[in-house]
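One structure is given below, encoded as structure tokens.
The block that comes next holds chain A.
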Amino acid sequence: MNGPTLKVENLHTHFFTQKGVVKAVDGVSFEVARGEVLGLVGESGSGKTITGFSILDLVDPPGRVTAGRILFQGQDIVGLPSQEMRSLRGRRIAMIFQDPMMTLNPVLSIETQMVETILAHENVSRKEARARSRDALGMVGIPSPDERLASYPHQFSGGMRQRAAIAIALLHRPELIIADEPTTALDVTIQSQILAQMQGLTKQLGMALLWISHDLGVVAGLAHRVAVMYAGRIVEIGPTDDVLDHPTHPYTIGLLQSVPANVPRGAPLLAIPGMAPPPLQRPSGCPFRERCAFATAICETEPPLDAAGAVAWRCFHPQARRAA
Partner candidate 1 sequence: MTAISLPRLKADSLASRALNGILKSPKATIASVCCILFVVIAVIGPWIAPQNPYDLMQISIMDAKLSPGSESMAGATYWLGTDGQGRDMLSAMIYGLRTSLAVGLVSGIVALGIGTSLGLVAAYYGAPVDTLIMRLVDLMLGFPTILVALMMLALIGQGLGKVMAALVLVQWALFARAVRGAALVEKGKEYVEAATCLGLGKGRILFGHLLPNCLPPLLVIATLQVANAISAEATLSFLGIGLPITEPSLGLLISNGYEVLMSGQYWISVYPGLLLVALVFSINIVGDRLREVLNPRLQP
Partner candidate 2 sequence: MTVFIIRRLSQSLLVLFITSIIVFAGIYAIGNPIDILIAPDATFAEREQAIRALGLDQTLVEQYGTFLWNALHGDLGRSFVFNQPSIDLILNRMPATLELAFVALFLSLAIGIPLGLWSGLRPNTVLDETIMTGSILGFSLPNFWQGMMLIMIFSVWLGWLPSTGRGEVDTVLGMRTSLTSWSGISHLILPAFNLALFKISLVTRLTRSGVRENMPLDFVKFARAKGLSERRIVSVHVLKNIMIPIVTVVGVEFGGIIAFAIVTETIFAWPGMGKLLIDSIMRLDRPVVVAYLLVVVTLFIVINFVVDILYSLLDPRIRLGSAA
């Protein structure tokens, strides 16, 4: 397989509500290669979670993908018949959600929830499915996996629950994993353990990983490349070091500056003034212009995609002077 595992081209996902059309994802494009980790960073409401759902056709009505292509291993999966989509889900593309207490069914045992995932795609015996589940639990570092299989989600700690969710995602050795803020609900110490584990597993199994987060710090340590999302669009994308050390888009700069670790002790914490516009009241042109210190009249028109080297951005006033 030569091309990228996942290539999203100009994706639009709109929600048709009574109050108007919400353009949750408004023209998003990116790629994730085999063995690569792409961090998709943005604040709540930026559309990053919906992007993840759009890939697996899990967007609930009144929303749906209205335009664009999603190429998985070269094949466009937008509009795929539900049977084929179902065959992809959990097997070749897996998803990990944010809060495992909410995503694991509280009244079914872990074993049931793992075995059913296997049996949904393969015709094996229950015994074999159970054995594979046990091995998967072991692989993510859950002790005494045999006993743990019979437990229920509420009997696990938060970290173990998330590990179990990761184990479920890995059952069929998917080619792509979409992880939607999987460590946000966990303690910081557990967080780093899980991050390390994910990193190791990705490398080991050669998967592509789309890591969605609002936490730049987490992404910084894990991702090869990072994409910054704002108001439904990607405003900057590039190798992690480049983007974080030499941010181009004013929003990225603002994000980095508001991370407390970046500010010298005693100096005032900087915040981006104002708030992200509600989805139905986005300004024309660049959605960030009302909060941007560098905005001018031209920002009322759509900033085109510009690039230099491996970094791309949408801004009329890129802050890092780059050699073309």
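The candidate set was assembled so that all candidates are chains of the complex that A comes from, given by their letters.
Please note the rule applied: a residue touches a chain if its C-beta (ideal position, glycine included) is under 8 Å from a C-beta of that chain, and two chains touch if they have at least 3 such contacts; residues count from 1.
Since the model is a prediction, treat every value here as computed from it, not as a measurement.
Put simply, of 1 or 2, the chain that touches chain A in this complex is 2. Those residues of chain A that touch candidate 2 in the shared complex are 56, 58, 60, 86-91, 94-95, 97, 99, 102-109, 116-117, 120-121, 151-152, 154-157, 160, 165, 168.
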